[in-house]
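Here we show just some of the chains, and they stay where they sit in the whole.
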């Protein structure tokens, strides 16, 4: 049994420290990613890797999760969520093509599904993962329309230098 | 680390090609199944293996997921979802008894739970899997009352001839 590893990209250290969950955890050959909503520092469409909203919000340690701002434009919000997922996987030396199971939670699902499918097709390419889509009542971030949860397989070669090893191993 | 495999029963090739997700993916000894709703070509109760609705709908490549028709009768809809799950697992040389975790998403949960429990008992027999049941706002298929997501363990002996190997291996 390999030790469990937490994956914390530097931009999300505040998520781990203030809100007490890991962006992703590696256990038993699989990477379990936390639910991701497309946020930005002010709700505008970000040009960065999708982590800027969480990074900015967690700089104020007293901010809770509802201080995050969802990207206002739905298509941009969905793209931001996939970019954030990609950035988190990259911190585990993995990428979107390593995703084996995708679970997507949607507010106002039927209204936004066409847009979502277009964005999904941009980021998730063949060979495709398993997928479950669910219409939900509410997400934790105000204005959030989509939360993505993913499980990826650890790429052959393993988790690399960007990740943090648990149990005191030096990084 | 074994290579990831996509499980695509022939009847669901159009799901993979048109809607860009795999009915199931095998990774690291586990079979991750996509969310399944009980559908049929016209909403009538099907007599087949639960895949006929998706097969018929994907023959028209321009159809999106909302062109699927949920089976109108709730009990038959639930049975169809379990039959479809069974057929997908069979394509991985697995069966319902290999399921280790079942997640069921319900529209109008309290109204249909008695019926659901009866159908679940017919298809899921001892030894039982873990189970999480959630009442949701909406499912992707109009009229859908239940979506089943399952994780199964790869049966000893492994995934067989009906599955598709990734990375160019011949089947």
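Order of writing sets the labels: A and B. Residues in every chain begin at 1.
Operating definition for what follows: a contact is a pair of C-beta atoms (placed from the backbone, for glycine too) under 8 Å apart; a residue touches a chain by one contact, two chains touch by 3 or more.
Bear in mind the structure is a predicted one, so any value in this text is a computation, not a measurement.
Oligomeric state of the entire complex in this file, given as copies of the one sequence with 2 shown: 3.
Quick note on the criterion: only the chains that are shown with their structure count from here on.
Between chain A and chain B the centroid-to-centroid distance comes to 25 Å (mean Cα coordinates, whole Å).
Taken together, the chain B residues at the contact with chain A in this complex read 1, 4, 6, 16, 19-25, 27-30, 32-35, 64-66, 103, 105, 134, 136-140, 147, 149, 166.
Those residues of chain A whose C-beta lies close enough to touch chain B in the complex are 28-30, 98, 100-103, 106, 109-110, 113-114, 117, 120-121, 124, 126-137, 151, 153-156.
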